[in-house]
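All remarks here apply to the structure that follows.
For this depiction, one protein chain was excluded, whereas all remaining protein chains were kept in their positions.
And now, subunit A:
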Amino acid sequence: MNKNGEYYFNRVYLVFSILLTVLVIGYTGAILYTVGFNSRIVWMSVLFLVIVFVVGGASVWSLKCRIAGVVNNLDDVIDGAINGQDRVTGYMETNISSLENKLIRYIDLSTTHDKKVEAEKNKIKELISDISHQTKTPLANIVLYSQLLDEHSHSGLDEDTQGFVTQIKSQADKLDWLIQSLIKLSRLETGIISIHATINPIIESISKAVSQVYTHAEHKNIEIAIDCDQAITARHDMKWTSEALFNIMDNAVKYSDTTGKIHIAAQANEMFTRIDISDTGIGIDNSELNDIFKRFYRCKATSKYEGVGIGLFLAREIINSQGGYIMASSTVGQGSTFSVYLLRM
């Protein structure tokens, strides 16, 4: 019970006990005055006074206990209702019982509302997932036929048409990548794929990601250096984390000129294992550092590069969902560093 309530109660008790004392003393005095001094009456009055106080005290004390009991009971009722447990009071003819029922009804109403909102959200996510999934086959066909067309084109197509075919192919590839990413995202968000983070050495996840970007990097003559102790572990899902790391490294390769360098360093700190991925690429303007993780965000300086702006968003989703964190720092023209924090414990 709060201090305020107790304070009021104490004042009430004080006022009533003073009133009672005055009353009893006054009454005894009046009797002594009318009857004259009598040791028996004095003795009886004292006894009466003591008994009245004992009885009064006892009743106040029991009342106090009772009130504390009621408050505790209410606390149980509220806790139970919030946690969705069974009714504490059942259906009794008491005020508390009816209060509990009202409370439960209120909580039910708000949870139903929450569920409705949740369901609607899921519907939208499902829709995205459906659209992505349904477009997969026709898209695969477009890619296939454009390849066929490309092969045939050597036998007598004019230069313009040849250019169009190349365009169709590259646009279809881009669309294919976008849809693949969307499928991954929507599966992550709807929880179709759940992330199982367990304690694993991170070197494996890093190597896996590096192996995916290696050809591209070699093609651009970019050097990749890994500085990671074999013993460093972190709580992470290896498949998905390497997907996230790949997205970051892919950007590092994409936005670096030829003969650039990518440096990957890992270190174990108190709570997190930190993986730094530094590149010598074009860099990110400070004002855009917080936007780069947003869905479909593309930096102003990157318009001449291919891309749809979903890789870093996906990376952040993956890292955040396993209790980690991702951030970036950068100097324009000199390069960027992405720091991935993964829980150690």
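We take it that contacts are C-beta pairs under 8 Å (C-beta built on N, C-alpha and C of every residue); 3 or more make two chains touch, one makes a residue touch a chain; residues count from 1.
Methods note: contacts and distances are computed from a predicted model.
According to UniProt, the chain absent from the figure is "ABC transporter ATP-binding protein", selected among "FeS assembly ATPase SufC", "YbdD/YjiX family protein", "ABC transporter ATP-binding protein" or "Phosphoribosylformylglycinamidine synthase subunit PurQ".
Not every partner is drawn; the one left out touches subunit A at residues 1-4, 75, 79, 83, 269-272, 274, 289-291, 293-294, 323, 325, 327-329, 341, 343, 345.
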